[in-house]
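One protein chain omitted, others in place.
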Amino acid sequence: MLEVKVISFLWLIGILAEAMTGALAAGKKQMDLFGVVIIGCVTAIGGGTLRDILLGNYPLIWIENVHYLIAIAAASLLTVMIAPVMRHLSKLFLAIDAIGLAVFSIIGAQKTLMLGFSPEIAIVMGVVTGVFGGVIRDILCNQVPLIFKKELYALVALLTASAYVAMKFNGVPEWINLSISLVFGFSFRMLAIRYKWSMPKFDYQYQSDNAH
Amino acid sequence: MLEVKVISFLWLIGILAEAMTGALAAGKKQMDLFGVVIIGCVTAIGGGTLRDILLGNYPLIWIENVHYLIAIAAASLLTVMIAPVMRHLSKLFLAIDAIGLAVFSIIGAQKTLMLGFSPEIAIVMGVVTGVFGGVIRDILCNQVPLIFKKELYALVALLTASAYVAMKFNGVPEWINLSISLVFGFSFRMLAIRYKWSMPKFDYQYQSDNAH
Partner (left out) sequence: MLEVKVISFLWLIGILAEAMTGALAAGKKQMDLFGVVIIGCVTAIGGGTLRDILLGNYPLIWIENVHYLIAIAAASLLTVMIAPVMRHLSKLFLAIDAIGLAVFSIIGAQKTLMLGFSPEIAIVMGVVTGVFGGVIRDILCNQVPLIFKKELYALVALLTASAYVAMKFNGVPEWINLSISLVFGFSFRMLAIRYKWSMPKFDYQYQSDNAH
């Protein structure tokens, strides 16, 4: 069906965009080319892999179909080649990343519902799929994960997955649901970047607290 | 049975205390509110989740019963609100945290035995359940995990889980076993903090070693 092809196509754009963010993060830490490929792969498949491990849903997609890994590795290496011109393409790149975020959040929720889990867990897994690739990337690069600090990244995942699940349970046809969720998630993310929207921060600097 | 209710109640106190330590750690890194909630959740459920993944024990508790996640998220946000008075409550907080540590260690061992694993693995899983939530929290906040450095945290988990397993295999009734293990773990931890007990440290600073 056309809708399956479109969502698969967008998902492919999403993992390739995530691979590119991973490769760039590796470059900032001056990793070698193999490190770039590994970070690219982990960023692209990390969120979905964590979701499937948490759900006990085996076999993992990239283990069943190894071509995804090869495409992701290629995207990571391509990123190294085109990095010098990336600064001129940074708006395009942010847009691709925003599509990836929205698609991952929707697909994460969709798959979780298909496996028979509750709508609340579907929303949680939408967030896991959408943001944890980037979290694992930042951990491997020894940084505080950016998504906890910047531009509503995780909130976009939460609201996009929630919108998808809410429409699904209210009988909205899948095709319309996917379109609306995707446009909503993408637009929300781009507006958050454009207008520097952010959530209130919690700043707790009482140093002598020794609870852990 | 009363004992089930008591241990469930203490477990709930434990996960809420862990959520609070997670929220405070997030505040030290000036995360936004969503980051606070995610770190709170991961700290509270991370140890038990890692245990169940290692044991292949599905479905995960918080996936079957999503209310735990909602309670943990609420505890994380509550922590943000009461943070200004936390410094006056730090002793109470340390006591709650110590209850959580003891309860998690005991429940981790108990569940592992119920699933039919060996007593040694039950002890290992008691430690995993007791301390790995905090380890994952510290990794996400980009710090060397505190539990490897401070006040016998991990040793308390090890000895508490060992005491529970040893009494279980020597026919001590569950009710008495739970009570003794809990009082032992809690007291040991509070004494370790009070008297600054610590284990010998291994300080290896030979820099030119390039093995990895």
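Every chain is named by a letter (A and B) in the order it is written, and numbering of its residues begins at 1.
The criterion applied here is as follows: a residue touches a chain if its C-beta (ideal position, glycine included) is under 8 Å from a C-beta of that chain, and two chains touch if they have at least 3 such contacts.
On a predicted model such as this, the values are computed, not experimentally measured, just so you know.
Of B:I13, B:L55 or B:M167, it is B:L55 that touches the chain left out of the display. Note on the undisplayed chain: of the listed residues B:L33, B:A83, B:A154 or B:L182, the one touching it is B:A154. Although one chain is not shown, part of chain A still touches it, namely residues 21, 23-36, 38-39, 49, 53, 58-60, 63, 66, 69-70, 80, 83, 86-87, 90, 93-94, 97, 134, 138-142, 146-147, 150, 153, 193.
Within the complete assembly, residues 53-56, 117-118, 120-121, 124, 135, 139, 142-145, 147-149, 152, 154-155, 158, 198-206, 208-212 of chain B touch the chain that is not shown.
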